[in-house]
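In what follows, a single structure is set out as structure tokens and then discussed.
All protein chains of the complex are present and in place, except for one that has been dropped.
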Amino acid sequence: MFADYSMAELGAIFAMQGFAGLILFSVFVLMALGLAIIFGQMGVINMAHGEFMILGAYVTYLVSNLFAEYMPALFSMYFFVAMIFAFIASGLLGLFVEWAMIRHLYKRPLDTLLATWGLSLILQQTYRSVFGAREVGVSIPDWMMGSLPLTDLIEVPINGIFVMVLAVGISLAVYIMMFRSRWGKQVRAINQNRVMAGAVGINTEWTDRLTFGIGCGVAGVAGSAFTMIGSTGPTAGQLYIVDTFLVVVFGGAGSLLGTIASAFSISQAQSIMEFFLSGSMAKVLTLLVVVGILMIRPQGLFSLKLRK
Amino acid sequence: MSDGISNNKTKGVSRRAVLAGGTALTASLFMPNGLRAADFPTAEVNTTGLAVTDDAVTIGILHSITGTMAISETGSVQAEKLAIEQINAQGGILGRKIEYIQEDGASDWPTFAEKARKLLVNDKVASVMGCWTSASRKAVLPVFEQHNGFLYYPTFYEGLEESPNVIYTGQEATQQIIAGLDWVNQTKGAKTFYLLGSDYIWPRTSNKIARKHIENFMDGCKVVGEEYYPLGHTQFNSVINKIRLRKPDVIYAIVVGGSNVAFYKQLKAAGIDMTKEKPLLLTISVTEDEIRGIGGENIDGAYACMKYFQSLENENNLAFVKAFKEMWGDDMVIGDVTQAAYLGPWLWKAAVEKAGSFDVDKVREASPGIELTTAPEGYVKVHENHHLWSKTRVGRAQADGQYEVVFETADLVEPDPFPEGYQ
Partner (left out) sequence: MQSSAFMTRKDIIGFAILAALIFIVFPMVLDSFRLNLFGKYLTYAFVAIGLSLCWGAGGILSLGQGVFFGLGGYCMAMFLKLEASTPENTAIQSTPGIPDFMDWNQLTELPWWWEPFYSLPLALLAVVAVPVMFAFIIGVAMFTRRVGGVYFAIITQAFAAIMTILIIGQQGYTGGVNGITDLRTLMGWDIRTDEAKTTLYFVNGVLLFAVLFAAQYVRKSKLGRLLIAMRDQEDRVRFSGYNVANFKIFIFCLGAAFAGIGGAMFTLQVGFMSPTLVGIVPSIEMVIFCAVGGRLSILGAVYGALLVNWAKTTFSESFPELWLLGLGGLFIAVVMLFPNGLAGVWSEKVEPRLMALFGKSREDKPAPDGAPAE
């Protein structure tokens, strides 16, 4: 397969392929971080995670239209504003959902799955009624859609770099919040022993709500970023949900580092196999390998607790 | 009655007035006042117990308005409703107003079968405009054949089918593929092709036909890669790298649905500039509808092979586009399938009037040979195999989301659902 190519070409291709793997890795991290916070720290299965992401994408669409209409001069910068709004919108919706629904279900984690599934149906239909059944086209500023020629042969997509930077940035932010901030300490305390945490004066109710809200907000930012690489439609959220859950479970729930490690291994495996096999087969093989490993090591890569 | 239809080109007396009125040109417009129901007693035009009364006839609309396929099928529903409204404005069919019952297939094939049965058995509809994916058509086909229903199916599809109970108003695969491949070969000198598609029957069959044509009928041309991705796949960087490695002259892409958006955005971001035509991109799956989601700037310069583009400049189409936008909003775009869906009610009307009856058997018998000179795509004719004779066109995508037509076949292309030499 490689006989006809010069070393330089091959080197370039492998470099770009490695880069493609890194982009996929960043995409997985962005998808999974919000869920890792919610699922890992609270044990809640949020089946509407994809819909929270799409909310972020729709917010981005609205903001881009606003900028195009009222501030065309600043259009090239709108994306940053959009991401902030996406975080706020998804976060607020998350706070509301926690208050109205999730907080009544903490003792029944499997039921959160059903309730949030119902929520995802409602959100999908709401998007369809508000934005129409068709996909919306989000115009991305030109500078973000180009590519960066590193050498004559190697070209790197700028939106890929953007996603990578974002993934690193958000991971760091989550890490700092989780392990340095007061909120993070409270979350971890509650995760370890809810009753004791309450007894020492932590407002567990509010902390839960905030955790859910932040998880959803991060999903919103991810959705906002994905307008650069994917589609924005009422049902687009469902495209992400399986991969997202697999990444979190494979990493070992409860461990942010595990989530990142699992995103890395799954993305690299998939990216390499995609290069040598057909896309469909690569996907199936990746999923089979992941499930195979989960069969042998059900607790995932990094596990804190598994048995109930 | 088919004479009346085919002759109207020469009778364009009040065309301007009609255009000003915002209604599309139609055949029966030129028949004085349409036809009167009194001349066609219900007992005579409906001998099989269909939902036909003295002043109305009921048909079904069966598309997904929820689920993943709603993205694509919405345009078809809109076009069908427009055609029904226009037919009614002109006096309906055999003096009867068309009423419709709309059902949601919910992007789920068993649901399509269930709803088709409901429409045929419970509602006794006289015909059904519906389905989009091949899978939904395959699911409803036995229902239509068992209950002798009549379906107008709008989507370009893989062929290999010819049901007495279906009129296929879209192109079967050879109508859409061969002319486009010949065109890139002859005018662009393309020799090497990379075939790419979503992983299901239509892209696979289409690529099979494309491959046979490239290898057997195009001198010195070859396929340098063929690849499929799961429906809904959103990461295409690996295949883009493979394309770079193989350096094909043409990327032949049959990616569908949400994957489309991801594919073209990532292609552009990876620095493959389609306006430079190196490589050239030829698709048969991206209509104006899809471009809305992709963003015109991301697909600028790609070529698409279709039978219809919104930018076609003929009077039928100008009137159609105007009427469509008046009904559904100025920001609407019209793609190939939407136009084919629009033909459904008109073809049915013509067949019913030719047969002088709503009975499915008589309508079926009357269907072959039906001509529509008022079609937005120009002129179409129903073949004995229930597909349409129509032209194949190549358009080039512009940044504004429209196609510029760069080529059209001189003659109508004959539909050939079971092509010899391509199996």
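Order of writing sets the chain letters: A and B. Residues in each chain are counted from 1.
FYI, contacts are C-beta pairs under 8 Å (C-beta built on N, C-alpha and C of every residue); 3 or more make two chains touch, one makes a residue touch a chain.
These numbers were taken from a predicted model, which means no experiment stands behind them.
Within the full complex, the residue among B:T58, B:T133, B:Q235 or B:T392 touching the omitted chain is B:T133. Of the options A:F80, A:W117, A:F179 or A:F276, the residue whose C-beta touches the omitted chain is A:W117. Considering B:N88, B:Q102 or B:N148, the position touching the chain not shown turns out to be B:Q102 (whole complex).
Considering the complete assembly, chain B touches the hidden chain via residues 65-66, 102-104, 106, 108-111, 113-114, 117-118, 121-122, 133-135, 138-139, 141-142, 146, 158, 160, 199-201, 204-205, 208, 228, 230-231, 418, 423. By the touch rule set out above, chain A reaches the unshown chain at residues 39, 43, 45, 47, 101, 104-105, 108-111, 113-115, 117-122, 124-126, 129, 238, 241-242, 245-246, 249, 253, 280-281, 283-284, 287-288, 290-291, 294-296, 298, 306-308.
As a convention for this text, only the chains that are shown with their structure count from here on.
Per-chain CA centroids place chain A at a distance of 37 Å from chain B.
The touching residues of chain B, counted against chain A in their complex, run 65-68, 70-71, 74-75, 199, 227-230, 232-235, 237-242, 244-245, 258-262, 265-266, 268-271, 289, 291-298, 401. Put simply, chain A touches chain B in their complex at residues 5, 9, 13, 16-17, 19-20, 23-24, 27, 124-125, 128, 132-140, 142, 145-147, 149, 155, 157-160, 228-236, 238-240, 270-271, 274-275, 278-280, 282-283.
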